[in-house]
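For reference, the structure is listed below as structure tokens.
For this depiction, one protein chain was excluded, whereas all remaining protein chains were kept in their positions.
Labels run A, B, C and D following the written order; every chain starts at residue 1.
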Amino acid sequence: MYCFLRLSVLLVGLIVSAGSYAVNAVQPLTTADDLGPKVEQPIEFPHDRHAGDAAKGGMQINCMYCHTYARRSIVAGIPPLQKCIGCHQSIESVRETPRIKKLFEYWEAKKAVPWKKVHDLPDFVRFNHERHIQRFVFAQNKPVQEACGYCHGDVKTMTVARRQKPLSMGWCVSCHQKDHPVDATSTKTTHGPNDCWQCHK
Amino acid sequence: MSITNLLENWSDFRQQHPSEDRPHREYKWAMSIDLDACTGCNACSVACYAENNLPVVGKEKFAHGHSHHWIRIERYWDNDGREFADQGAQFLPMLCQQCESAPCETVCPVGATNHTADGLNSQVYNRCVGSRYCNANCPYKARYFNWYDYPTTDNVWPEPMNQQLNPDVTVRGKGVMEKCTFCVQRLTVAKSNARSEGRSVLDGEVQTACQQVCPTGAISFGNLVDPSAKVGKQWKQQQVDLNKDKQAKDVTESAAKLRGYRILEELRTYPSVMYLEQLRESAI
Amino acid sequence: MIENSFNRRGFLKVLGWGGATVALSGCGNTSVEDGKEFVTSYVQTADYIIPSIGTYFNSTCAQCNAGCGIMGRVREGRVLKLEGNPKSPINNGKMCGLGQAGVQAHYNPDRIREPLLRTGDKGEAITWEKALALINEKVGGVKAENVAFLTGGVSGHVKALLKNYLDALGSGHHYVYEAVAPSIMRAANKKAYGVEMPRLHLDKAKVIVSFGADFLGAWISPVHFSQQYARFRKADKGERGVLVQVESKMTLTGANADRWLAIRPGTEGILALGLINALAAAGVSVPGDVVGAVKEYTVDRVSKDTGVSAEHIGKLAALLKERSPSLIIAGSAVEGYAHGSQNATAIALLNQVLGNVGKTVEAPSSVPFPQMAPTAGNRFALQALNDNMAQDKVKVLFSYGANPVFTAPASMKLKENLKKVPFKVVFAHYMDETAVEADLVLPLNSALEDWATAMPEYIAEGAQLSIQQPLMEKLYPGTLGMGDILLALLKQRRPEEYKGYEDFYSYLRSAMVSIKGALGGANEDDDTFWDTALSRGVVKLVGAPVNISSNASAKGLVVPAPFVEDSAYPLHLIPAVSASMRDGRNANEPWLQESPDPLTTIVWDSWVEMHPKTAAKLGIVEGDIVEVASRSGAIKAQVYVFTGIHPDVISMPLGYGHEAMGRYAKGVGVNAFKILDPIFDKETGELAMHETRVKVSKAGQRVVIVKDEGPAGGNQMGRKIAVRMSSSKVNLSEEV
Amino acid sequence: MGKDIREDIAWAQINKDVLKSLESPRKLYWVILFIALAMIGVAVGCEIYQYTGGMGVSNKNNSHVWGLYIATFIFWIGMSHSGTLLSAILHLMHADWRKPIYRFAEAMTTFSLMTAGLFVLVHLGRLWQVYYVMPYPNERWVWPNFQSPLVWDMFAIATYLSSSVLFLYVGMIPDLAICRDNIHAGWRKKLYTVMSLGWEGTDRQWRNFRITYLTIACFLIPLAVSVHSIVASDFAMSNMPGWHVTSFPPYFVAGALYSGCAAIITLFIILRYVFRFEEYMTLPIMKKLVRLTFAIAMVWTYLNLIEFASVWYGHDQTAKDQLIFKATGPYAPFFWAMIFFGSILPLMLAFKRIQTHLPILLVVSILLNVGMWLERWMIIAPSFAHGHYPWTWDHDQWPSLVQWGIVFGSFGWFTLLFMVFCKVFPSVSMYEVKEMVYHRSLALKHKPAVKGDY
Partner (left out) sequence: MSKRHLLALFNDFDEAVAAIAELRAANIKGFDMDDLILKSPIEHPEVEKVLGDKPVHVQWFTLIGACMGGLLAFFLISGAQANFFSQIKGGKPIVPLPPDFVLTYEMFILGGVFITVLGFLICAGLPAKRSSLYSTKVSEDQIGILVKGDESALAAFKTIFTKHKALEIQEEAGK
């Protein structure tokens, strides 16, 4: 008789714990870093050199100096070749390095550099850089590299950028729900929008 | 977090929608269509094809009822046996009514269609599994299913026609339900711009494709929450209340001169599209 | 705003082309895909180019001759959608479906991509140098009077260049041909008002009586009229305008009328005179000679002749008397008869009697640059050309902007006559029926990749020059704009005069800049003027006012008795001009094929409209395939039965039945142009489009008509869906 | 009338007879199996065509978004109910005549549910995304929409299917032990050994078995009712005219029991012949079954009438229009065929001669099911053809051959599963027949035989 009771208690415990795990579970994929594949670029652009900390030999250039569209467009954009050349034509010291030579080859041929997308969301997703930059950098005065880093990871330590975050829907939502929405009709600014159509197109 | 959240905010989660207690806070997109101004010219429909990447299905598939026109012009006659249609036709642009209490939303098994904070009836193409329950339950039959794979196997946009496709709107593959979005891609941009400037979207700042093209200006579109919006004024003047399924016009004799009505309101769908009745002169 | 137009053209390059291919896979992948696609990137860019944000450039719509201003949304170098240009007074930012489909003309997969020279039965791709040299050789080898240039309506700088080229050749044979054009009405207006195209102010009228003018659908400038119509219906002050449409076949405008009066075909003039008589009787002051001329047109007689009930004639006369000003419009249904000019004159007389001239019928302004003023096309031109070809007077024929092989009635035997012309050059977008017959086919740029100017024939006030500018890089390197071709041809003939112009763009710019004073840019420097002009898309011209005569006179007013029955061919055929198909030049744009005809909701096919009474008499039901036979030929099509047509009439839409042109147009429907009888307006010699008599017989099969309406037809089955109320209940001016 | 079963059958004979069905059925068995396979081939071909080409090939359209798939889905779900009726309800009632026939009825429940489940899949526009309907924690952080009756369906069917399988299996354990004891080699031996779980028929096992079996039976009855009510709410919860009817859930349940009973009659006759079960599936049992079917047919008829009546006297003009359309429009032949097969034809079953006339019963039972299939189709197609919105009415829609092919093939799929089951597992419950024989002979011993028929 007692054996049955003990068994039942065990059973109940099992079910309850499994259930509460399922209800509470934060999917491991959604918070952990998820390193993307290495992407071959036509020119191995050293982000660390341009944006890295001065202590590590970087020049601490603001992300938006080159990715200039991030604050006013849904895409961050790749700078036009003109911009690279604008600086590099007056930096004689590295003028003859292979990467810069390649850069000038493109310039002379008037061909855009065929950069590959590193953070390539599925086509039905609308991610608006402008809103995030406006919100975090301009409204909340977060450092640019931190704000960009929420999604792009620590780019300033990389050469060619590589995806660090999973960029899955749950990962996005986990941030959008930081302050829990108790009311789906609300557009409270404490959490990101909760609408499907905010991101799905 | 979860069960405590559920219990703590129980009353919030039990809140029904639409309700007077919880009005839309910032945006409630709505439309009004003046049937007296609508001439039935189909410009809105073609504009919608251009804006929203609608596939042209061709004669055979059209014949089978596989057409995609998110906004369609319906043409009604007086059916009282008269010899001639001597009072003309009644044209009615029918599009997704963006119901506040949309019958399609509750029945979708995967939750691909939901209600947004802006009062839109969203349809997430990628989430859709194609059970088509939503269209079964839509009294207006304003939803359109991708019966075939139009972009690929059907090659609806042969090179270079595909260059015309609007990159802001997904091209839907087979097996997905789709419908009018009130040009949500335009709304999102307008909202984003307004937010960056720390304000709400102004009336007239954003237009739907059908509204923008309409030669007679029969379609007005805007934010019902905004008291200065034309749409809101129209709704108010016509005494059409978003959250009611019977309007003044249906109830009181004195309101009989109002033109505003919503279609199949008695099904309690609370549509976001108000129509203004067509008029006909009685002196001739 | 365009800051630097010289750079601008470079930015129109197609970039981020990934965008659309990506969009194609829209619903497939759910996962993040890194490193598979390219990022949009530029070599150089301007500040106003921001990836993913559309830039708008103004241009001019070339889908019909109305000349609406358009605004193309350009993203990553691709034009995505057209909107109306709000700065254009013609359409004020609005558009029609036909105009929307302009992008499909541009991106059409069936466009010709390089010059083709006929060798035997096949076309051989050749270079432009060779093609132009060949033209030079052929033109040089014949006498100047044997060179003929057939065009559609032309205006602007292309017209000026064309004239210069013809002058350089010494040829005066410029045939301006439009298959569907109100040319009889122009002549009648000229007679009645002293101007061909008086400006109609629908918005100022309280009553409009339109005799078959489909001004909301396909007549002259429908988007413009639609806007006026909206203000006419819902004026800022005053009451709602009343529209009465008198016609034998319901048009889109008729479907929007407060009262649609089905009239026996061709008796519109009689009704107009009857109305004058009734008005005179009701005390409206009518000049004496007019009273005399119309006094026979009693209500009873008019009612008997026209089939319009006496009650309605009386009500209409009362309405016209009560509510002033009114506007009487004569449309294509009026002028389509052998007595079309008389009909139109009678209707003009009604306008004059009602005192509308100067109020709702106003004078146009003159055009300051006549060399660019629009040359309106007519059908007589093709007749003349055809006669010349038949007599072997044409050795080199150029064809541009027209598709005569498609639009000419079979009785003209145009195709046979064309074979007599030794060298035919066709400038075309598609391998249409005329291009197929050509010896040399020269592919044109689409309207969205070409420079041009246009001067619309109809604009409410003043005059304007509309600028058409490229919205994106040419899709195919092998196409050329008409301006560029003409310039190249002129360089062959007058090298010293034109050698300074590298291309048509530089010609256009310097031509415009040289007259900037007249274009309102007197105080601006050249670049500012040019950039402003481009960014606005339209340039206002100041013209001198023109007098319009309003003298009501019965001089020359002869309206014949109604038609006599023809037992062999008992029915009248009305070839309908639909808003999207027009004369068929846009048939290869699939959006237009798929957008339902407003009245019948039929798609992708032609049809025969028929009144239920007629159908019952012939034992026909909807979907029956019938043979429609005239004296000039027979075609087969499906029958659609509805009550928007007079029982004496059947109607078929024009524009369908292409035998060539492209995948969307070819084989869709039948060509109603073919069976038109060679009957001409007595005064102008124009083909009388509505005069063809036909007989209808069942051809045996029955099909299910492909249309949008369901089995309930236009019946709401008691549901409250489209609701209508009496306008007397509502005061629209109180509404928001 | 004769006895349900002979009391003097030797128990060993029972074992022998039933076990023989696992070995050597009549040739007809193989014919049926072959035909079933061919039918499945047709359906698989159609499905591949539809999967690659898009749902359009089934010739549904924006008005008729659902077609035969959903109709046949309901049909199969309905079919499953009578297994529960026979095995669970009659078990609780101690109606021991169910014992020789409940096993195959129970199997029918399981396999028709499996067939029905396939239709949900076939019906989806994006079958490859079907996992979106499953409630499991995922990296998208989204769940299915628990408000959707389709999700209820999924829950209900999953519950019903797994419970039915368990019920079937638990009830079969003693028989599996018999099989294990009588078959001495091959994969069957292994299968039965594993599946019988070491059953020895000890008193402890029997004691727990009895209570377990009873408990599951108790659960299954409300479950079965809820399953078809939920399937009914796919329709009743929507606002389509003709669907939004309060009597839909009981109406569906009655229809379900009805078609199930008819199907049992059909399968009864086939199994009786194919596996030579004349001793067990006796005519008196058939007679009871037929009477049950007749009663349910009348219940169904009544509910049908009450549905029409409530629509007719209701205030919903749209629904009334719909009803009139159903009875007079292009679907009228099917509608009246449904009335005839569903309500008129079963009147034949009231005649004693027919109650045991197997050839007639075979035909009638199949026709009853045709009627019940038509009922499901007549729920779906006319409502779509003639809904709320006249502009989108579509009276001409006719399912394409692809739809018919898949519907056709589903019968093959069911037959295949069912026939294979009957060949692998004892389709007559041996131990329960023994109980039946035992109790009847006991009764005979203690009571004088009642004269005549009852």
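Odds and ends about this structure:
Going forward, a residue touches a chain if its C-beta (ideal position, glycine included) is under 8 Å from a C-beta of that chain, and two chains touch if they have at least 3 such contacts.
Note that the structure is predicted; figures quoted are calculated from it, not measured.
Only one of D:Leu127, D:Val170, D:Val299 or D:Ala327 touches the absent chain when the whole complex is considered: D:Val170.
Across D:Gly2, D:Gly41, D:Gly201 or D:Gly314, the single residue that touches the chain missing here is D:Gly201. In the complete complex, the hidden chain is touched by one of D:Tyr49, D:Phe155, D:Phe334 or D:Phe408, namely D:Phe155. Annotation for chain D: contacts to the undisplayed chain at residues 10-12, 15, 135, 141-143, 145-148, 151-152, 155-156, 158-159, 162-163, 166-167, 170, 173-174, 177-178, 180-182, 197-212, 215-216, 219-220, 222-223, 226, 230, 431-432, 434-435, 438. One chain of the complex is left out; on chain B, the residues touching it are 1-3, 5-6, 9-10, 12-18, 99-106, 111, 114-115, 121, 268-270.
The definition used in the following text is that only the chains that are shown with their structure count from here on.
Separating the centre of chain A from that of chain D, both taken as means of CA atoms, is a distance of 54 Å.
Look at where the CA atoms of chain B average out and do the same for chain C: the two points lie 32 Å apart. Averaged Cα coordinates give chain A a centre that lies 34 Å from the centre of chain B.
In chain D, 63, 126, 142, 388-389, 391-392, 394 are the positions where the chain touches two or more neighbouring chains simultaneously. With touch defined as above, residues shared between interfaces to two or more other chains in chain A number as follows: 74, 122-124, 166, 168.
Those residues of chain A whose C-beta lies close enough to touch chain B in the complex are 20, 23-24, 74, 122-124, 126, 128, 130-131, 134, 180, 182-187, 193-198, 200-201. Note for the complex: chain B touches chain D at residues 61, 64-67, 72, 74, 94, 103, 106-111, 127-133, 135-137, 139-141, 143-149, 153, 174-177, 264, 267. Residue ranges on chain B touching chain C, taken from their complex, read 34-37, 39-43, 45-47, 49-51, 53, 56-59, 62-63, 67, 69, 72-77, 79, 82-92, 125-126, 128, 151-152, 157-167, 169-173, 176, 209, 212-218, 230, 233-234, 237, 256-257, 259, 261, 263-264, 275-284.
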